[in-house]
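Removed from the display is one protein chain of the complex; every other protein chain stays in position.
Note that the chains are named A, B and C in the order they appear, and that numbering of residues resets to 1 at the start of each chain.
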Amino acid sequence: MNPEQLTAWLQRFAELVHEQKDELTALDSAIGDADHGSNMDRGMTAVVAALAEAPPADAAAVLKKTGTTLVSKVGGASGPLYGTLFLRMAGAADGGFAPALRAGFEGVLARGKAEPGDKTMVDALGPACDVLDAGGSLAEAAQAAADGRDATVPLVARKGRASYLGERSAGHADPGATSTALLLRAAAETLS
Amino acid sequence: MNPEQLTAWLQRFAELVHEQKDELTALDSAIGDADHGSNMDRGMTAVVAALAEAPPADAAAVLKKTGTTLVSKVGGASGPLYGTLFLRMAGAADGGFAPALRAGFEGVLARGKAEPGDKTMVDALGPACDVLDAGGSLAEAAQAAADGRDATVPLVARKGRASYLGERSAGHADPGATSTALLLRAAAETLS
Amino acid sequence: MKKLINDPADVVADALRGMAAAHPRLRVDHENRVVFRGDAPVQGKVGLVSGGGSGHEPMHGGFVGPGMLDAACAGEVFTSPVPDQMVAATQGVDGGAGVLHIVKNYTGDVMNFEMAAELVAAESGTEVVTVVVDDDVAVTDSLYTAGRRGVGTTVLLEKIVGAAAEEGRPLAAVADLARRIDDSGRSMGVALTSCTVPAAGKPTFDLPEGEMEIGIGIHGEPGRRRVPLAPAREVAQMLVEPILADREFTDGVICFVNGLGGTPLLELYVVYAEVASILEKAGIGIARSLVGPYMTSLEMAGCSVTLLQADDELLRLWDAPVDTPGLRWGA
Partner (left out) sequence: MKKLINDPADVVADALRGMAAAHPRLRVDHENRVVFRGDAPVQGKVGLVSGGGSGHEPMHGGFVGPGMLDAACAGEVFTSPVPDQMVAATQGVDGGAGVLHIVKNYTGDVMNFEMAAELVAAESGTEVVTVVVDDDVAVTDSLYTAGRRGVGTTVLLEKIVGAAAEEGRPLAAVADLARRIDDSGRSMGVALTSCTVPAAGKPTFDLPEGEMEIGIGIHGEPGRRRVPLAPAREVAQMLVEPILADREFTDGVICFVNGLGGTPLLELYVVYAEVASILEKAGIGIARSLVGPYMTSLEMAGCSVTLLQADDELLRLWDAPVDTPGLRWGA
C-alpha cells in the first residue's frame, strides 16, 4: 500500500458517495433520518480536500488523516464508525490491505457493538474481510460486500436508528452497508 | 309582516346559508380569511334555535332577537353588520318590509362606512332596497341583489379584509354580497 | 386536513380548557371565552383588554398575566370575538382606573369592540379608551383600504403598555403610550404555505412549490404579491426594505422576527441573522430582540419582521417583569 494508491482509493470512494448521495439518503429516509448521504458526502469531500492540501508521506498517515477527518466532520453514527475504521487501519497499515481492513473492522465492532445480522455496515464489511483473509481478490471482496448489502434487505434492524422500526425495517437495504459496499467497490477499482 | 312569516324567512335563509356554507367560505378564501360560510351558518343556526325556543310575539321582536343573536354569535365583520341590519329593521318594523329593510341598510352603512362599489354586502343590499322602494316585488328585489352580487365580481375591494388585496380582489364575487343575495332570495320565497 | 383537534366546531372551547388546566394562575371564563389574570380586577390599575380571532396563539390569551394583559377574548378561528365577550372582559378587569381596549385594525375587530364600548358606556360607569394597532406596511394605500392591518407591533405594544399599566399610570397616559408605540412600529410578513381553517377543512389558498406570498396577513388573506421562493437573505431584504422605506428608524430598535406557526425556530434564526445584518449596514442598532412564534397564523409557514423604534423609556418598560404563558421574564 503506497499513499498515492490509498489516496486514489479514497478519491474514488468520495466520487461514488457523491454520485450516490441521494440514493444513500433515500435509503436512510426509509429506515432512518435521511442524512446518511449528506453525512458521508460531507465527510469524504473533507477527506479529499485534506489529503490534497497536505499529501501525507506514508500509507498510515493517509489512513489516519482520513479517520480523524471523518471523526471531526461527519458526526452521527457513521462518523465515529467510519472514523474508527480508518484510524484502526492506520494502526495496522504495515501488514498490507487485508489485515488493515480486518483491524478496521474490529474497530467498528468494538465501537458500535453490532453483530453480523444486525442490519448495519458490519454486514457488508465482515464478508469483504472474510474474502480477503481467505486470499480472495479485491474484486471478490467488493462482490461480497455488495452481496452483504443485498442480504441486509430482509433483515430486521437491531442496532442504530433503524432498530426503532422493528419489523418495519425489513424490506430496505441498510444505508451504512450500502456505503460500505461502495468503499469496497472503490478499492477494487483503484487498488487491484 | 307577521312573526310567523318572518320566522319562515329566517329559517329559509338559514337553510340556504347552510347549503351554501362551503361556497361562501370558498369565496372568502379567495379574497378573505375563509370564515364567512361558517360565520353565517353558526349565526343563523343560533337564530333559528332562538326563535324556536321562545317564539317572539311580534315582528319587531323576531327581528330584534335575530339581530342580538347574530351580534352575540357571529363576530367578524358580518356579525355586527348583519346584527345591525336586523336590529334597525326591528326599530322600523311597523312600516312594513321595504321601509324596514331600508332602515336596516342604513344601519349597515352607518356601522361599516362602506359606499356602493366598495365590493361589500352593500352592493347587494342597496339595489334590493331601491327596487322595493320603487314598488318592485320581492322577486325583483332578489334579482337585484343577485345582480348586485354579480356586479361585485370585477370590482376592486375598498372595505373589509378583501381591500388588502387591492387589484387582486377583482375577479371574485364578494362573500357578504353573496350571502345577502341569499337573504333576499329567501325573502322572495317566503314573504311573497 | 390534519389537525390535532376533536370537532372543528369545538376547537376554541377545547383549547381554552387546555389553557385553564395548564395555567392555574389564569382564570378562564368558558361561557364568555375570556382568559383573565387570576387576580383580576387589580384595584387602581388600568385594565388592559385585547382579543381577536383564535389561531394566533400565544396571542392574545397567552399574553395575559402580570405585566401584560388583564384579559383576552378568544373569537372563533380568524373571526373577531363578539361584543358580549368584550363587555364581560371589560367588566371583569375594571379596577376603578378604566380599561384600555387594544384592537388590531380589522373591520370585524374594530366594529365588535366599538359595539362593546357602546354597550359598556350604556350599562356601566367604566371608562373605556380604544387604541387601534395598524402597523402592516404591506397595505400600502390606506385611502382605498380598511387601513393597515394590526400585526407584530401588537405583541410588543401589549408587553410595553402592560408594564406601564402595572406601574399605575392613568388611563390617558397608558393610551397615549399605546398610540405612540403603534406609531413607532412597522411590520411585514411572508408566507411559504397556506394555513387551513379547521371549519373550512382545506387550505385557504394554494401556494405552489417554488412560490411565496409577500405581504401576507395573519389570517391567510392573500398578500401584496406572489414571487418565486428566494434565499432567506433576499426574503429578509424584501421584508425589511418596505419597513425602512415607510418610516425612519434610528439606532436602538426592538427587532422582532415572528414565526407564523409552521416555520421552525431554526429558520427564524436564519432570518434573524439576515435582518440583523441588513440593519447593521443601515446603521440601525438593535437594542432588544424577540425571535419565535408569538403571533401565528395556525400552521402557516412563513415569518414576519417587526421593527419598533424604542427609546430609554420603552426599553425600560420592555425589560420590566412580565409573567404570562407566552412571554415571561423577571418573574
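The definition used in the following text is that contacts are C-beta pairs under 8 Å (C-beta built on N, C-alpha and C of every residue); 3 or more make two chains touch, one makes a residue touch a chain.
Everything numeric in this text was worked out from a predicted model, so none of it was measured.
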Check the whole complex and report which displayed chains the hidden chain contacts. A, C
Pick from A:Gly76, A:Gly104 or A:Pro127: which residue touches the chain that isn't shown? A:Gly76
On chain C, the omitted chain is touched by residues 2-7, 11, 14-19, 21-23, 54-55, 57-58, 62, 77, 190, 192-193, 209, 212, 229, 231-233, 235, 257, 261-274, 276, 286, 289, 291, 293, 296, 298-299, 301-303, 323, 325, 328-331
Could I get the residues of chain A that touch the absent chain, sorted low to high? 25, 29-35, 37-39, 42, 71-81, 83, 111-112, 156, 158-166, 168
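Just so it is clear, only the chains that are shown with their structure count from here on.
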Overall pattern in which the protein chains touch one another (line/ring/star/complete/other): other
Taking each chain's C-alpha mean as its centre, the one farthest from chain C: A
Where chain A and chain C are represented by their mean Cα positions, the distance between them in whole Å: 52
Could you tell me the distance, in whole angstrom, between the mean C-alpha positions of chain A and chain B? 71
Among the residues of chain A, pick out those that touch two or more other chains and give their numbers. none
